[in-house]
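Shown below is the structure under consideration.
A single protein chain has been removed from this complex, and every other one stays in its place.
Naming follows writing order (A, B and C), and every chain is counted from residue 1.
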Amino acid sequence: MLSSFIGTGPGFWLPRQGSTTAAGVDYLFNAVTAISIFFFVLITVVLLYFVWKYRARPGHEAKASAVHNQKLEITWTVIPLMIVVWIFWEGFTGFLNLQMPPENAYEVQVLGQKWKWLFTYPNGVVDDNLHVPPDEPIRLVMTSQDVIHSLYVPDFRIKRDAVPGRYEREWFQAEEPGEYQIFCAEYCGTSHSAMLSKVIVHRSRAEFEKWLADAGNFLDKLPPEKLWEGGQKLYNQRGCKQCHSVDGVAGIGPTFKGIWGHKQALKDGSQATVDENYVRESILNPQAKIVAGFEPVMPTYQGRLKDKEITAIIAYLKTLE
Amino acid sequence: MTPKDHYLNHTSGFASWAFTLDHKRIGVMYLVATLGSFLLGGLAALAVRTELISRGPTIMDADTYNKMFTLHGAVMVFLFIIPSIPAALGNFVLPLMLGAKDVAFPRLNLMSFWLWVIGALFCIGAVISGGVDTGWTFYTPYSTTTNTNVIATTLGVFILGFSSIFTGLNFIVTIHKLRPLGMTWFKMPLFLWSLYGTALIQVLATPVLGITLLLLIAERALGIGIFDPALGGDPVLFQHFFWFYSHPAVYIMILPAMGIISEVISIHSRKHIFGYRFIALSSIAIAAFGFLVWGHHMFVSGQSGMANAIFSALTFSVAIPSAIKVFNWLATLYKGNIHLTTAMIYALMFIITFGIGGLTGLHLGALAVDVHLHDTYFVVAHFHYVMFGGTVIALLAGLHHWWPKMFGVMIDERLGRIAAFFIFVGFNTTFFTQFVMGSHGMPRRYYDYLPQFTVYHRISTIGSYVMAAGFFLIAYYLLRSLFRGQAAPMNPYGGNSLEWHTASPPPFDNFTTTPKAEDPYDYDRLVPDEVNGGYRSLTYEGVGTR
Amino acid sequence: MSHEAHPQVGHVVPLSTLFAVLGTLLVMTFVTVAVSWFDFGRFNLWIALGIAVFKASLVLLFFMHLKYDKPMNAIVIIISMALVMLFIAITLTDTAQYEPERIPGYAPSIKTNPK
Partner (left out) sequence: MSHEATPHLQHHFETPEQQFDAGKLGIWLFLATEILLFGGLFCAYAIYRANHPEIFLYAHQFLDKVLGGTNTVILLCSSLTMAWAVRASQLGQRKLLITLLSLTLLGGFGFMGIKYVEYKAKWEHGLLPGTHFAPHEEAANDSPPGEGVKPPAHGKRPSNVQIFFGIYFLMTGLHGIHVLAGMGAITWILVRSARGEFGPDYFTPVDFVGLYWHLVDLIWIFLFPLLYLVS
């Protein structure tokens, strides 16, 4: 118990170590914790001892003693100084390790948006979880579509802001297959705390490759009557879900439940029937027809959804009676 | 014992307070105003903690929660902590410690207070008309795109900034120009040194906050995109602007607190302060270093690696003067005669809680470790240990220490100690838990959390209730003392700085006899006053004090 | 009454000094416009700033009496200007470092940008 408290083992402080760099970070965290505990105990013990020894009581009086002592002052200036210089140096060199991805790293594009992460692989596959092979350096090239987000994987000890208008990089190398939590660490609004994803570390490079290939053509594998399932997946993955519910409750955008084939009142006073053309236009050019009572805030999906994918989403909408 | 005519009853009526130029009355008005803000911010904190007692929605929805923590942060930072010690206690004590009749610019002082009121009205108006959900940091582009009341709030904070600038300006000039004959810089009480350092930051850093907020208002109102990437601006630049003020502002909050601790520790242990020059100069060093470390808030924000390294190195330099102060306070206790009054208990508590706050700053200053801890509850716990465990605890120490001087009444020491116990236990329960949960990766500003964090959140929330109970107890006995408190002697604790050589409460123009500046920490010429209670000074023997 | 009876009177700046300062300022204004017609490469900005600093110093020293004032007032101004320079220097160093990471011309809400 005590050993875990002062940080020599996992448990009380810090989560499991999932990446190659985690141990180095933990070493410094534990060292600083140990230094802190040493000084804290020192200060507290001296404080309590003095308070007890020199407590006011009948017959006790303050006794004059030196009011300054150059040597003492220099001692307690120089010793902390040397300690913090050491901490700085360790923190700095450790940071360089965290910053510089190896040359041969596998690259995944990351897009943050309210309120989900999208990971794009070299073959164009987009997924809302980060799938990676084990024991291989992964470089993330990150940006954001709206406000600042921050991709944080506690088990890997990595975190980096995704800033709109710019590409940020971070990297890691996972050690053990399994699932690791991704948080958004920069406050981004209503569903900030629900902007959760997973890092899925596959058991081998081969398994990862297979997943990637399957993910690339999952719509092609579906029979036409199952196309709506593909649409449902896209609905969940591509950011529809964040604003359009399927349970009849209006969110930032209108709900999808029961709108197929019905007329919608538009902001400009006209009406539109929800059919193939309307849905296609609303996805590719969202500002064209705004449903009354909602703000024109939806980004365009032009170039981000393939034609077949829009067809799948339409198939899914038809199922939402 | 209590003089018949003093500053509280010298004149009466609303106008005699609202338009007073007396620094003591302005200090009291600031005290009431900031403590009122503390109540508001505290209730918001309780709402936040209550929401987090269990997973999922508990008492409010996500948007309300976001507005609630913004309210808590903005009110606590801008309305409470920044003005609390300098503008409330500082205003009251500073001229008295100098043996002066007032601050250099009494009208500016009054204006500063009313600017505070106007700024506060803007902020509270923004809350009433729907709230604001940006967090107190107003990061772009979130703050330029959210549809909540950002403009009203930032305008309020802008005005509060000028209130703060004028207080600081007043204090600098007062300390420079109104020191009495014989009081050289190194004979000033240490509280004045810390107020001087604070005032330097207030004057030199706050204008940059002003321009930052003006730019933010221009982004929202006029579509000028300096910070908004959608308009070609740079959101990381906003963070530079914001932290150039807001990091030094942290020292606006903590420096005067350290000054109070120096006073209280020395007086209540009847012992000359140890290492006067080192404590005094470390205040100025902290103020100066404080301007050089703002980038440590941006280690993972997209700041360049080079800037990260520079800021990390400079950040550690602030640790040294803080450590010097703590060691000197400990050395002051040595061979003293320690009276465990409520004020002293808070001062000792400060050393412990501020110590934890400072030491965990080492984790956050170390670049590699900060990458993991940044924007988690570890940071939340760290700055609460500094801001609450430091500033608020010191404010309580100062409040108990000078309460007899301010209102001429003694407080109930027994209830004081009980409340201090509640606060100590409640505070550590609330926030130490957050260190642990932060190190496990719980991000801050989260409305909901994963199951593994439930136990920490629950303990933390319970701690906050204990802390709240302590504060309500304090409010009770302080208010009661005003009506039923035992009359305070002139110098109840035996201090030798000049404010203790005038009546409690002081007369309208502070001193009836011209005070003599001597070593403020030399207690040899103070003897117990058998007649009136407290202590009397042999220096003024035979001089007509009331 | 003697000079002591007028404690308010600080240093009275001679008219000749005031006009000499104005003359220099006007000349320097002309110079700064004139040099902008020539191209000194990367020194353009520094020449312009150097002239501006020189002009500002004249205003501070003579029009604003700093030359005759208590040194503290000058220190206040020097500190504030040093802080501005510190702020600009550090922020500029950092932004210049990360500028390559920014997407050139990124401004989705600005419709007037050339394609």
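Here is the rule we go by: a residue touches a chain if its C-beta (ideal position, glycine included) is under 8 Å from a C-beta of that chain, and two chains touch if they have at least 3 such contacts.
Source: prediction; values computed, not measured.
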Displayed chains contacting the withheld chain: B, C
Chain C, residues in touch with the chain not shown (by the definition above): 6-10, 12-13, 15, 18-19, 21-22, 25-26, 29, 32-33, 36, 39, 44, 48-49, 51-52, 55-56, 59-60, 62-64, 69-70, 72-73, 76-77, 79-81, 83-84, 87-88, 91-92, 95-96, 99, 104-105, 107, 109-110, 112-114
Contact footprint on chain B, counting only the chain that is left out: 95, 100-106, 108, 165, 169-170, 172-174, 176-178, 203-208, 210-212, 214-215, 218-219, 222-226, 231-234, 237, 241, 509
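We adopt the following convention: only the chains that are shown with their structure count from here on.
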Chain pair, A-B or A-C, that carries the greater number of C-beta contacts: A-B
Distance between chain centroids, defined by C-alpha means - chain B, chain C (Å): 36
Distance from the mean Cα position of chain B to that of chain A, given in whole angstrom: 34
Chain A-chain C separation of Cα centroids, rounded to whole Å: 45
Residues of chain B touching at least two other chains: 229-230, 234, 236, 302, 305
Residues within chain A bordering two or more other chains: 164-166, 168
Footprint of chain C on chain A - complex, ascending: 143, 164-168
Chain C-touching residues of chain B, taken from the complex the two chains share: 176, 204, 208, 225, 228-232, 234, 236-237, 240, 244, 291-292, 295, 302-307, 310
Of all residues in chain C, those that touch chain A in their complex: 98, 101-103, 106-107
